[in-house]
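I'd like to ask some things about the structure below.
Of the protein chains in this complex, all but one are displayed in their positions.
The first chain written gets the first letter, and so on, giving A and B; residue counts start at 1 in each chain.
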């Protein structure tokens, strides 16, 4: 846990420029920066210096850098508006190369030694940005202008207009190289989650923590305390910062409390699930070795207390975007927390008492206040007097109507209650137009905030159970009410979790007043008055949207892009709504608000993915023979999660085809072994096991004797084939079923469904044993000879004693239990030998050893596939969820006298249509030609069209047994057309050849090799 | 006022003063020839084509909220006609052709951007499945190219070809596919339909479907009863709720599909790309945000939000395919409610109730279908017979077995 000390705080004092650091706007003392630890950094290649504890924004301001970026559409110069994560303007590219992070808010980027930042969305430089000519065309670039033009000629859109727009749009440049850092994932469970460590959150965490509840306290800032770090406040006669330090010390002493600074709670999900991202290494140049850059927390909480605070609102007037115009609360943050006074000559524009705090703080720090403009007619006299005593001009019932300055603020234009105008020189304007509770998180579960007329802001509506908003986030703006609502909620949340919590006594705080009369826009201003700074949405755009009928809040947002920038409108939404309310003559409450979506602030995609990238994107399943296969230099292929050996190249073989041909020829002439462990294996036991099998399989099983296996076909309830496999009866009430590799999980789930939900009365249990048994196909004329070498003596493997489709429990290698099935996918004399998985590697090596005298080869999935195509067995390409049993040639085996899954629906007219494509074999008329799966069949001479389409080639292979390519495919009335020719049309690979329809069984059609 | 460079420049000089509402915010009349329920892309397109193609203008589009408040404004904006089954191919190609001429037709720039749709494959089996699909497209006269690895590299060189868990082997490319500015489709159709006399009635929720003698006679709404000879439902996501007002049960479930957008960055990818070994597809909007998505959350939902497991699944797919995404930030994620049908394909058909028409079951593919769905639905409403391009989209196909199941997943909506 991070230890946080706040002892180095003192009242900031402006002194003579501190030339020794170059930080001309740094106060001589004060702030929570560590002045003993200077840090060098660069911005746009220029070197600057700041202190440990600075953000990039505070360090830039300390150095007098006001121009930080260019806006999205008009490329207007922009500076730093806020001191927090709501910043719309001061976005920079942080770091470089593969670590470049575009659109990074300078206001939350912690300064570190060597930090590298660049401005973005400008060319050739920040000061001289060519596209700032856009500003001249601003009258044209009104909201939605692009919907009305760029339509002629149509062909120019992709070629000219769109590339132009795309290049101009966007902000920073993404890193193109793979992200070199890692991301971690963590899961946590707690009783009480406290979001935000300002006064309300700390009070809540203290109350809950003292009860013994498991508490997690998160805050996005690197330093906890919220506004208590930014404002000069008193709690119980001590400074707010001291109270914070004490609270954190107490919380750290509690074993059940976890404190997570630098952690943004970005999303609220169902059933008490919360997403948070912890910036573990972002405050360093490079994360330390073995540490992640960020950690994604999934927190499950029984109770959540939202104490995320509030965001201050800017004023909307002409030129309100000029660098130097800032939020009044941010000015206090920079002054009190960072020891930076952002202007030599500060003006304050306020619509409430809160703005006067900024006046007082600037004055107290020895700074100069040029003017205070309060839009209200009546302002408490004591506030006025203090400002006037400090030499500030005070204008009540007046407005700031415009700003002047080249790349930064030089003066403001002001109008007073009598309409007289004046220009007042200043280099910093602090705006105070009230605060909006952060209702984003409470909205994530589709709860809309409601309007509170008392504080002129949206506050949380009805929250889901187990969630409560406290302090400013809940609309309680005074410090006293923050402490009170927080403490009470903490105690209540703990007691809801069964802990005896008592609301703490509320310490006495210094007096405060929060009177405020919101001003949605300055009525008499000139020039572009920005509502959404980042997306360059001005008040005039809201008017245009109103004029064109885009009055619903969602339409306003989408038409003007208000609130759609990277800040999700944190500083802008309400002004837009307020202006729309004025235009439509209805209260803001009726205009409503748009829905805030997660994440609260943008979250790195890498953090969501965690370690699931590269090879670790998904688990890799290895077959039991994997080590041996690797030793042999096998080529592997991804099959779902499995990595299967595809073929085993040997020295002197030139390509995969030569290898596969050798493997097939060896199996057909001698013997081969293939790892078929990937098949699903389901052990089914119980006196009703057979009854269940009868209902899930479409072919009959009633006559299957113990010691025999049978091919099984399963349908879905809609009548199409689900999967095929084999079922072996090992005992009266004991069966083992195999499923295809791809469908292993699905079949298991299906069987459990049939048993648990459809026929719960059946006395049967099943378990997947796919992982428990290694299974090897041993195939070829010498398969029996090979097996004799490893099956223990005493088991009679003769054709008479152990005929085709026999199965039995055997032992191998001197007493190791095993199962032997005489089943064949290759059409050869073949067995599948199953051994407990732990013996898989040894058994494989034993088979290879036993077969060496008989010329054994290992064969992979390619040879397996060639041989199944030679035998006309349907597999994944044919059993693709769109085919019936009849389509793939299995219609004859379906049971007539029992009910089973899919029985009725398979009889639907379209499923028994004689025109359906049915499985047959294909060979090229010119035997030297290659076949390709995916080719479509056309009648010879027919023009290609959908109507002429007769079916598809589904599987192809080069048959070394026949010396040419062969294929399986589905074609209309296939079985009736053996010997006829069609076109195999494959335009995507420039293929167009004649093929001949034939039986799908290419090798040993009489099955003589199978039963020897 | 007709939209043109001239009118835009003219209004720039006049302080944008003369623009009028893009569509009339009509109050409902007592009676219409046809009432279309749902002011989304499909409903508005249907109204437009009813007026334009069939001369039927005594039409109201009833929208419970505001124009385009449903899935037309929540999707990932992709258009394509790269389908593999005969029932789908002509329909989606009709849609693509309508997209290609849309802006000139409705005088609204919806930014139809034919930047190509690239589906990656990672195995021989997947390649052959794409070949099968691409060949079917080519037989229907639609562009399709099967690319090998190098072909893919030429388009998206920055993805992880070699180190990913599932190496990229190639892709199926439809160059005419691309993206369209989704909201503009709704607004453009609304404006064009309104100009032809259609009443677009917002804030008008349908609460009942009135029938007499087994025939529809109108709808009860939050703004009173509205008589209509024909009532057409075009309310993806809420189809079952509206259908239940007429005592219909449908082969549809409502599911949530999440979508994602990143912070805006300078041009980064200029095609639409789908990962073939995970749930991830991506394109970049003209504003610079990467727009991406994945699979549906997988459970019935009428809540327009999803959950973390699906979000992580999508991001994992993204990072596996494109590790350069890591430091880019997710800006927003949201959910839309899909009509997931039982075979993954839509329904444009009459219903067993005379005068009640249905356009539904679009799963997550409704946006690209917008023009053709409007075009074919209008044809059905006007003429009482299916348009030939939508002839397969019958409600009765589940009983007859004439399913259009592109993925072969069967009667389980959350798998399509």
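The rule is simple: a residue touches a chain if its C-beta (ideal position, glycine included) is under 8 Å from a C-beta of that chain, and two chains touch if they have at least 3 such contacts.
Quick note on the criterion: contacts and distances are computed from a predicted model.
The complex appears with one chain absent; UniProt names that chain "Sarcosine oxidase subunit delta" among the candidates "Sarcosine oxidase subunit delta", "Iron complex transport system ATP-binding protein", "NADH-quinone oxidoreductase subunit J" or "Sulfide dehydrogenase (Flavocytochrome c), flavoprotein subunit".
Looking at the complete complex, one finds that the omitted chain is in touch with A, B.
Contact with the undisplayed chain is limited, among A:899, A:915 or A:1008, to A:899. The hidden chain makes contact, of the residues A:31, A:170, A:212 or A:272, with A:272.
Among B:202, B:240 or B:345, only B:240 touches the chain that is left out of the view. One chain of the complex is left out; on chain B, the residues touching it are 238, 240-241, 244, 249-254, 298-303, 307, 309, 342, 398-399, 411-414. For chain A, the residues in touch with the chain missing from this view are 269-273, 300, 717-718, 745, 748-749, 752-753, 755-758, 760-761, 898-899, 904-905, 907-908.
Everything below uses one rule, namely that only the chains that are shown with their structure count from here on.
With centres taken as mean Cα positions, chain B sits 23 Å from chain A.
Those residues of chain B whose C-beta lies close enough to touch chain A in the complex are 3-5, 7-9, 11-13, 15-17, 19-23, 25, 65-69, 73, 86, 89-90, 100-101, 103-104, 107-115, 122-123, 125, 127-136, 138-140, 144-146, 158, 160, 163-167, 172, 181, 183-184, 187-188, 202, 262-268, 270, 277-278, 284, 286-288, 303-305, 307-308, 311-312, 315-320, 323-334, 397, 399-403, 405, 407-411.
Residues of chain A touching chain B in their complex: 72, 98-103, 137, 139-140, 142, 145-152, 154, 157-158, 162-163, 165-167, 169-179, 181, 183, 267, 269-270, 273, 275, 298, 444-446, 540, 543-544, 547-550, 552, 554-555, 558-559, 561, 565-566, 568, 595, 597-599, 602-606, 608-610, 612-618, 620, 637-639, 716-720, 722, 876-877, 880-882, 905, 908-911, 932-936, 944-946, 948-949, 952, 954, 985-989.
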